[in-house]
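Since the structure comes first, as structure tokens, the remarks are kept for the end.
A single protein chain has been omitted from the complex, and every remaining protein chain is retained in its original position.
For subunit A:
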Amino acid sequence: MTADDTSAPTALVEVQDIGKHYGAIRALEGVSLRVNAGEITCVLGDNGAGKSTLIKIMSGLHQHSEGVLRVDGEETTFSSPREALDRGIATVYQDLAVVPLMEVWRNFFLGSEIRKGFGPVKMLDSDRMRRTAREELAKMGIELADIDQPVGQLSGGQRQCVAIARAVYFGARVLILDEPTAALGVKQSGVVLKYTAMARDAGLGVVFITHNPHHAHLIGDHFVVLKLGRTNLDAGRADVTLDQLTQEMAGGDELGTLEHELRR
């Protein structure tokens, strides 16, 4: 394991030799990862490589069974997503980033609604939420015709961007993006990658989960490739080429064997 040089400042989030098993099934074993402010750490891996398990631990949906999770250098176990959110770790899931039938502004503020009034008659300050949502989205270059339209009517890329804008607005320091480009076309992917870079420039630490080495190499500062729950590659941008990354992702030696088998 080629750990980064240890003179670096305390990572926003760090996992060390982390492992998780569901009953007899080992989903993750001995994986380490650092998330620094203003950097994008890419986690790559095939289906079932343990990517989702890793982010679920970091975002508080699951608890790790071994290893250490540190936030600002302090050892932690999250018992709920709320707890992770309160520590500034926001996760944008590929398929469950938003509630499709709800309006854009309701989605934007879901779970952190602004209210006015007192006691039992506290109610939503919908005017303020509408305005804020519109402004925040405009800041990220997303102009919507109607903030009242259901999120489900937006394009896939726009939905991801709404979720990212939401996380940034609510003071996330760490942004975990779960395959944000997986279901998107080339152009939409470009938009999402641009917002990811904007979040990085704003000083956030970003964890970018993907199985697309091209997307990863475009924006990543550090790369971790998982395979069957273990780390297969762990390298900084300077130490890895796109070809290497593609080779790792495509299955490495297995691809060679496959190529051999398929050749006529």
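The criterion applied here is as follows: a residue touches a chain if its C-beta (ideal position, glycine included) is under 8 Å from a C-beta of that chain, and two chains touch if they have at least 3 such contacts; residues count from 1.
Just so it is clear, contacts and distances are computed from a predicted model.
Student: Out of "Xylose transport system permease protein XylH", "Anti-sigma factor antagonist", "Sulfur-oxidizing protein SoxZ" or "Electron transfer flavoprotein subunit alpha", which one is the UniProt protein name for the chain not included here?
Tutor: "Xylose transport system permease protein XylH"
Student: So which of A:A37, A:L61 or A:A183 would be touching the chain we can't see?
Tutor: Within the whole complex, the residue contacting the unshown chain is A:L61.
Student: Taking the entire complex into account, which one of A:S32, A:T76 or A:S126 touches the absent chain?
Tutor: A:S126
Student: By the contact criterion defined above, which parts of subunit A meet the unshown chain? Give residue numbers in ascending order.
Tutor: With respect to the unshown chain, the touching residues of subunit A are 59, 61, 80-82, 85, 91, 93, 96-102, 106, 109-113, 115, 122-124, 126-127, 130, 146-150, 153.
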